[in-house]
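What you see is the complex with one protein chain gone and the rest in place.
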Amino acid sequence: MANKVAIIGVAQSKYVENSGDALVDIIFEASAKALEDAQLKINDIESVTLAAHDMVDGRAITSMLTAPPAGAYLKDEIRVAEDGAFAAALGCLRILSGDFSTSLVVSWSKCSECANDTLHKVANLTYDPFFYRPFALNDVTSCAIQAQRYMSKYNISEVQAAQVVVKNRISGVKNELAHLRSKVTLDEVMKSNPVSFPLKALDLPPWSDGACALVLTSEDFAQKLKKPCAWITGFGWVNDTYYSGDKDLAELESLSLAVNQAYKMAGISNPSKDIDVAEIHDITSFHELMEYEALGFCPKGMGGKYLDSGATAIGGDLPVNPSGGCLSSNPYTAVGLIRLAEAALQVMGRAGDHQVPGVRTALAHGISGLCAQSNCVFILSK
Amino acid sequence: MSNKVELLSVPGEWSLPYSYSAGETVSKFLVEIRDNARIIATKCPQCNRVLMPPRSYCERCFVSIKDNWVELPPKGTLEAFTLVTNKFEGLPDPPYVICYIKLEGADTTIPHFLTGVDLSDPEKARQKIKVGMPIRLVFKDKKEREGRMTDFRVEPA
Partner (left out) sequence: MARRAVIVGTGQTKYATKRFDKSAPDLIYEATSRALDDAELKVKDIDAVVFGMAPESLDGINSMDKWCADAAGAWNKPFMRVNTGGATGGSTALAAAYHVTSGLFNVVLAVAMERVGETPDAQRVLNRIYDPILASDFALNIIAAIAMETSRNMEIYGFTEQHMAMISVKNHLNALNNPYAHLQMKITIEDVLKSPIVCWPLKLFDCCPRSDGACAVIFASEDRAGKMVPIPAWVNGMAAVTDITVPGETGGAGWQAARAVWKAYKMAGIDKPRQQIQVVEAYSPFSSMEMVLYENLGFCKPKEVAKLAESGFGEMGGEVPFTPSGGVMCSNPIGATALVRVAEAAIQVMGKGDKRQVPNVKTALATGAGGSPGPGSGSFNTAMILGREPS
């Protein structure tokens, strides 16, 4: 990558089930904290890039009400209706254009404001009304079909997927900001309420409230500031076909294409060796296994075995989701940006109790759309 | 022979329930209306703007202002209005007047309905409504107040 982009400020909410705070206040708090962390004032911010969904926020044009607390007053602001990682990607493009030295990137969700099954309904409403919507497809059922296809194609077991949950939930205990901070046993996962085969209740993330904000800057700006930062050395994002029936659900092809872009830019040729820690979007336990393969950490079909080897556990060769992942904290739209925030903290040595020792290079990944349709990957270095 | 295809449409209806948290700052404001029929606003110590509706941060100065309250009298001026004569689905039956009012001491305005004007002749009615005219707030009886913006109505003073 000709010019790098720096992450100089990181802030996250404490993720909870029901915050009771107004959405705008949650957003303001994270945004102000990120500025403070970057040791900048709002006047230093030249652009604001946001990620939010109208239907998730329950406001017909959410950024009308949520851009102001995200520092957007009189700023050049754009909101993407994608996962937060994609806002970071656009923020990077804006900085690389040379028109802006700084960008405040913010994303959030307040799932507690969505009554009961509203978010599942919203997911069902994402499907086209003619061919998919009538068949009870939503976020859970479509992921379940994908997980089932993956299981049957590569002989992955439910136990292997359940071990992802055990691993990530133990990690969540060490992350003081995580929503779920309690261990679960393999038995508890396997015996949890069946939801949509093969997904059981604990194979799925919780619903959480929270916001995440990052301050990105140009290389010049960061170097003048002389503050420790995490460098974005490569990034890429790719969108797959919408009709899941058109593709092999067991393969996350768009993720492979996206990560290859990022690896190329960052000069990474041997991911399982070159990457020290990865924060990836575990929308279900099975998806984390599929992502190992698509990211090139292990060969195709070997996601289950790779997990069995212990490589992705704390202390392993390539710890995955030491923050606890989405399975521990799920403020829906913001999850990919949180992965980037956590990866940045790892690179900067600021991940506290869940710090992986000796991190030089980290990978962050976020998903947008159902059935992992669109994937965005970042490579960070010291 | 006609090649025309019969074009179909498929119906859909959205019903998505939500429950919005007012949060500390707005809750305090609404509780004050419900319990004491008082209007309180937040003031930014940096730019000195008195903000209605109250908020926990000043979006211009980007600082927290949630503990800076000032009381406002139940009167002010009408700053903008419209007389609605069209029936919009899901919205009230016309005619009605929506307006923005600035309470005395506030730097910003809030939307509300204007009541107390005879709307039977809309043309005559809207000539009686002037930008800048004084208005006052009339609160419902305590037992009817719920902690909503509709706990009071707005009428010409």
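We call the chains A and B, going by the order they appear; numbering starts again at 1 in every chain.
Here, contacts are C-beta pairs under 8 Å (C-beta built on N, C-alpha and C of every residue); 3 or more make two chains touch, one makes a residue touch a chain.
No experiment lies behind these values; they were computed from the predicted model shown.
Participant: One chain is left out of this view; which of A:126, A:233, A:284 or A:346 touches it in the full complex?
Facilitator: A:126
Participant: Tell me where the left-out chain touches subunit B, residue by residue.
Facilitator: Missing-chain contacts on subunit B: residues 7, 9, 12, 14, 18, 20, 22, 26, 30, 51-53, 55, 59-60, 79-86, 88-92, 96, 98-100, 102, 107-113, 122, 126, 131, 148-150.
Participant: On subunit A, what residues meet the omitted chain?
Facilitator: 2, 24, 48, 53-55, 58-61, 63-65, 67-68, 72-82, 86, 89-90, 92-94, 96-99, 122-123, 125-130, 236-243, 253-254, 257-258, 368-370, 373-374
Please note the rule applied: only the chains that are shown with their structure count from here on.
Participant: Would you mind pulling out the distance in Å between where the CA atoms of subunit A average out and where those of subunit B do?
Facilitator: For subunit A versus subunit B, the centre distance works out to 37 Å.
Participant: Which residues of subunit A touch subunit B in their complex?
Facilitator: Result: residues 19-25, 28, 31-32, 35, 41-42, 55, 58, 68-69, 71-74, 110, 112-116, 118, 121-122, 125, 129-130, 133 of subunit A touch subunit B.
Participant: Which residues of subunit B touch subunit A in the complex?
Facilitator: 10, 12, 14, 16-26, 55-57, 59-64
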